[in-house]
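Submitted below is the structure of interest, expressed as structure tokens.
In this view, the complex is presented without one of its protein chains, the others remaining in place.
Note that the chains take the letters A and B in the order they are written out, and that residue 1 is the start of every chain.
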Amino acid sequence: MRFAHLHLVALLFLCPAAGWSGLPENARGSGENAGHWQPDPMHEYWDPGTYHQPETGPMAGRFQGEECLECHTVVTPGIVRDWRESRHAKSAPPVLCPACHGEDHQKLRLPTPRTCGECHPRRVAQMEEEKKYGFPGHALAMERAVDSKHFADKPKAEVASCLQCHSVATKCDSCHTRHRFDPAEARRPEACLTCHSGPPHPDDEAYFASPHGQRYLQEGSTWDWSRPLRKGHYPTPTCAYCHMKDGNHQVADKAVWKFGIREINPRTAENTIKRKRWLSTCADCHPPEVARLFFRELDTERRQAWGKLYGVEGLLKALRGEALLRPSARERPPYPMDLMARLFPRERIGFYEGQASAFYNVGAIERDYFEMWYFDNLGAFKGMAHGAKEMSRRFHERLDAEARAIAAKARHLREGKGAGTAEVDLAPIWMDGEYTRFNRDNN
Amino acid sequence: MRFAHLHLVALLFLCPAAGWSGLPENARGSGENAGHWQPDPMHEYWDPGTYHQPETGPMAGRFQGEECLECHTVVTPGIVRDWRESRHAKSAPPVLCPACHGEDHQKLRLPTPRTCGECHPRRVAQMEEEKKYGFPGHALAMERAVDSKHFADKPKAEVASCLQCHSVATKCDSCHTRHRFDPAEARRPEACLTCHSGPPHPDDEAYFASPHGQRYLQEGSTWDWSRPLRKGHYPTPTCAYCHMKDGNHQVADKAVWKFGIREINPRTAENTIKRKRWLSTCADCHPPEVARLFFRELDTERRQAWGKLYGVEGLLKALRGEALLRPSARERPPYPMDLMARLFPRERIGFYEGQASAFYNVGAIERDYFEMWYFDNLGAFKGMAHGAKEMSRRFHERLDAEARAIAAKARHLREGKGAGTAEVDLAPIWMDGEYTRFNRDNN
Partner (left out) sequence: MRFAHLHLVALLFLCPAAGWSGLPENARGSGENAGHWQPDPMHEYWDPGTYHQPETGPMAGRFQGEECLECHTVVTPGIVRDWRESRHAKSAPPVLCPACHGEDHQKLRLPTPRTCGECHPRRVAQMEEEKKYGFPGHALAMERAVDSKHFADKPKAEVASCLQCHSVATKCDSCHTRHRFDPAEARRPEACLTCHSGPPHPDDEAYFASPHGQRYLQEGSTWDWSRPLRKGHYPTPTCAYCHMKDGNHQVADKAVWKFGIREINPRTAENTIKRKRWLSTCADCHPPEVARLFFRELDTERRQAWGKLYGVEGLLKALRGEALLRPSARERPPYPMDLMARLFPRERIGFYEGQASAFYNVGAIERDYFEMWYFDNLGAFKGMAHGAKEMSRRFHERLDAEARAIAAKARHLREGKGAGTAEVDLAPIWMDGEYTRFNRDNN
């Protein structure tokens, strides 16, 4: 019996391409703009619930877990070893391969949060509950990606980059290392940092620039990570300790500052409650008055950052009034699927008038403002919020420099010197450029 | 008795704000410009010797250490656990909470170096001794921060970022993890890197880009950090191994190159002695001739860097002579407290004529030079000094690029094209801008 399997394994390597069926030619996108885009083959793996196609290779038959292991100990020993070290392997009875993947080797599944929720309903429910707090958040990450217009219109090769992280909403092994699924690993900062690093969310950089992060680097390798994320269990907080206290998979119920992407009123009833939740977390180690001061400093930093952003936003709106923003709404190509915008072009500036409008397809001065808001402002917030004040200060210097550069460009434009200069030119990418052409050829 | 305490704890959470007295409304700044600034509430914690106000919450009474622990094991179990693992807890008799904080819960102290010096006089004396070498250094870090004019005039929200690190002079737990205070932690690079990273002091980046740092990453988690920083105890050096050999808390007695911020003559008697101290440290592992070559290369790198800086400084001075530097000294607003500068404005360029003058409140071309000196030059130095030569090369490329850009701007200015262009404009921030306005409103 065992040899028969090994024979099939050999076959698998001889016809390596045969096993893969892939997405059908006419696979449709999902979400609001479903008709306007086609999934990339890799979408199968980032959103398996929607797109996964079972492989139909030479291996056929229904297998119980022990049979799976017999072959895969040879074929993919690493993941088998990971599984053997997992709680899945050690429970009685063990949770074997078919529990998540099915028994029929011609119809294997990739597990989705729903699959995991069969045994872990509370954690999946917590994550789902997050939706009531809106975006940004984990639970809506995939929806928001595929529903945004620039997703439908961008080269698939590029949006695939987004999905690797946005798949946090559609598969649990974005955070939980398969096939070990050890909470001890999910509790470590690294579980979060594959996604939470770099602009516009330098949480990685902020954490490790803070005393908390440095202490983790000093001691983390000696901590007992099997302990739940509870008061007194860890000498210094990690991402999950503060944001997923007690393993709560709902990370939005303390999200006072909304990731820094928009201004919030810290005094609303909701934010007062959220802030109390934060203060109670901080009080695990710090005197409450220190935490309170700290948040007050964060409020000040935010007020200061938004002061800078609004100043520039006002300037851009004035330029628009003077018809100096080019390309103007009429000149800009609307998103291909965007019929209404074609008929009634509308100029949008900044976050409140519509984020995506400032993302691509705008003149250099608007793109600058976008980067000021999305990269520098968020860096300033992330630094301050994580106790890396010097990092925050650095990003404020960048905000200042950007504001000055934009003011100088505005002066140029008003003096009529702007046309054709490097500072002002930026070909709208949806009309003619890499994006549109690549899109036309490849999507 | 125990229940009484827990009752009070509950009370503490019910009236969370009551416990904090905070800085009085009329608290004064300290240092040279004391009359010109007010401390931010957080100053209490960065410079507790000067500013800490005891909290006057509902908890009243005098407590001996065992009583403190009774409550705080519940209220803040993490710091209690840290203390229990400390030498303070294990000595006979143990050093209990009141030794550092006092007994009266209405008059609790935050410890200062003076507090620590009662038991650790040698270490505190070593740090104090550092003052004779001048700035930069740890012991003078707070004085230099609050005595500089731009400190007094900048938004408090921003200078608070500076104090988090500059508090190294005013509290020992900037480096020593409270409440464990384990030398094993202070010896690790991470103890230094919360502050020593990013521009203008990328020691973090330099160390980890060097073979020393990479070897620490490979093996550090297996080293016995309880061993003193002595020859033969560690396979590769860390920050403290070289800069605080044998635990010496005086880090300036080998500071030949002065952090890279000014040119030094490597052949003075003082620097010859300091260099010998370095060579003897390197000789713990390397043949002396390799270390000597290495320092010769560092001298060459420094000469090269200063050649680049002086070239640009000369150009700026020539522009000043031609009255092309705008704003000029007369046009620039002096620091608000700077009466003499108001009467007798003086144009300063570069480090030797006064660092702060080039920091803020200058035209773009001078700010460029400032960044060239403070960010690129220091990056070039830090890389070379720590054996990360490729990093140093990279910063030299930046110095070259900056020098070329400044030369092009100078040509612009001379051709009369400069006025109003993006390259040249930079609103002086002390006259009108974020700083002055924020300051006026918030300080």
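Basically, a residue touches a chain if its C-beta (ideal position, glycine included) is under 8 Å from a C-beta of that chain, and two chains touch if they have at least 3 such contacts.
For clarity, every value in this text was computed on a predicted model and none was experimentally measured.
Set against the missing chain, the residues B:177, B:210, B:361 or B:377 yield one that touches it, B:210.
Across B:66, B:118 or B:297, the single residue that touches the chain missing here is B:297.
Between the chain not shown and the residues B:121, B:134 or B:307, the one that touches is B:307.
Here the missing chain is touched by one residue of A:24, A:78 or A:416, and it is A:78. Touch with the hidden chain on the side of subunit A covers residues 16-17, 19-20, 22, 40-42, 44-45, 55, 75-82, 155, 157-158, 160-162, 164-165, 177, 180, 185, 188, 190-191, 193-195, 197-199, 221, 364, 420-422, 425-427, 429, 434, 438, 442.
Against the chain not shown here, subunit B presents residues 209-211, 214-215, 217-219, 221, 231-232, 234-235, 279, 283-290, 292-294, 296-297, 300-301, 304, 307-308, 389-394, 396, 400, 403-405, 407-409, 411-412, 415, 423.
The rule we apply is simple: only the chains that are shown with their structure count from here on.
The geometric centre of subunit A is 34 Å away from that of subunit B, both derived from CA atoms.
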